[in-house]
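Take this structure first; my questions come after.
What follows is chain A.
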Amino acid sequence: QSTGPIKLGTLTPLTGAGGPYGPVMAAAAKAVADQVNAAGGVLGRTVEIISEDDQTNPEAGVRAARKLIDVDGVQAIMGTWASSVTTAVAPLCWESQIALATVSGADTITQLPHQGYLFRTQPNTALQGRKFGEFAIEQGAARVFFMTPQTPFVESQFGAIKAAVEAAGGHVDLLVYDDKKSSYRSEIDEMLAFNPDMLVLGGYTPDTTVLLKDVYRSGFGGKLLAFAYSVNQKLVDELPADVVEGIFTISPSPAEGATGYSELSQLINVTSPDTYTAQVYDQINLILLAIAVAGTASGTAIKDDLRQVSQNPEGVEVANAVDGLQALAAGQAVNYNGASGPCDFDAIGDILDCQFRYEQVKDGTLTWLKTA
Partner candidate 1 sequence: MLEANAIVAGYGAAEQILKGASLNVQAGELVTIIGPNGAGKSTLLKTIAGLVPAKEGKITLAGQDVTAQSALERAKSGFAFVMQERNVFGMLQVKDNLELAYSGPRRGFASARDAMMDRYPVLAQRRHQLARTFSGGQRQILAMAMALLTKPKILLLDEPTAGLSPKATNELFDAIIALRNEGMPILMVEQHALEALQISSRGYVLVAGKDAATGTGAELAADPEIRRLFLGG
Partner candidate 2 sequence: MIPLIQAILNGIMAGSLLAIPAMGLTAMFAVLRYANFSIGALATIGAFAAWYANTVFGWSEIPALIAAFVVAALVGMLVEQLALKRLRPAGALTVAIASIAASVLLENVVRFIFGNDLRAFDTPLVRDWFFWGLRVGPQQLQNVIIAVVIMALVFGFLSLTRYGKAMRAVADNPDLARIYRMDPQKIAMATVALGTGLAGVGGMLLGLDSAIEPMTGSRLLLPIFAAAVLGGLGSIPGALLGALIIGVGEEISLLFMPATYRSAIGFVVILLVLSMRPQGILGERR
Partner candidate 3 sequence: MSLLEVRDLRHAFYRVPVLNGVDFSVEAHEFAGLVGPNGAGKSTLYNAISGLFIPDAGTVTFDGHDITRMTPHERVALGLVRTFQMARGFPKLTVFQNLMLYAQDNLGEGLLASLFGSRTGKQAEEAAAAEALAIAHRLRLDHVIDNPLTALSGGQKKLVEIGRALMARPKMILLDEPMAGVNPTLTQQIADHLRGLNADGITICLIEHDMPLIGQLCNPVTVLAEGRTLMKGTFDAVISNLDVQEAYLGARKEHA
């Protein structure tokens, strides 16, 4: 297929448990496509985004992916969120020689025999856990309590937190809760019984909202640390100010001074886009650049030439596809540094290195503390 628009698919959760995240992700991909098309497209072809809903359900996700691949003929699928969906969809992709870019966290994903067709922009979960633990220590916490719903990465995350905190002589404990409940009073009682001075929240926005309210009611006096994708500006705005004041958040981030994140924020008109949106933004930029470098729009081309644009030491640094395409047109090599990080990948498709941005809710807004 070498004429007509270049077709790319997003497969994000638009309904179901991941519902709060998927829509913005799809919108971000679309916005990049529009931007690129306005600047003349890629290889002289326009870019078309087809958005399907994985319903946060691998069964439905596979059905949607089949449609994207077999009917729409997309060359890449971006944005799969739930690890189970990614794992279910991945074989379809490598069998059909389609690239799959994911934001899922489960460690097992990149160990699948994907022959390079899969890459993910989400940093390794153990790494995130370590950052949590180190930050807790830094904040002077000696007793850290981790509350999380059941996810594929509970163990590795908790293990890393534990290692980091115990190395500094602290204590940790874990509670895995059921994320479909409307109140967590007894879970909080259990947490209080441990008497932690820092509570780490591992959930997503819906359950974290409920949890934070109950934490507030309980009069818990310790510090709170959460993923920025759950305690985002939206949540901060919606909850009463006293409930969220002082919460620390942590998220993967590009190096300080990189422009990708703020450009994304402008492009989709969202004050502080969550990490998943930033990652999808990076995914489509990378894919378009890889296509441009390869000169053909195919999954194999993307797979083969992704690292040409993501981590080319000779390349000029670019933070979006339009700039990158221009640079390529001018005969330069490019090195993409995006909104979620520098986007350099190892052989199995994991990101090599990532910085984290630390923020804290101050007077009702997420305020930057540091990037490290």
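The set was built so that all candidates are chains of the complex that A comes from, given by their letters.
Points to keep in mind about this one:
Just so it is clear, contacts are C-beta pairs under 8 Å (C-beta built on N, C-alpha and C of every residue); 3 or more make two chains touch, one makes a residue touch a chain; residues count from 1.
Bear in mind the structure is a predicted one, so any value in this text is a computation, not a measurement.
Screening 1, 2 or 3 for touch with chain A: in this complex the touching candidate is 2. Residue ranges on chain A touching candidate 2, taken from their complex, read 14-16, 19-20, 22-23, 150, 175-178, 180-183, 185-187, 189-190, 193, 205-206, 209-210, 213, 216-219, 234-235, 238-240, 242-243.
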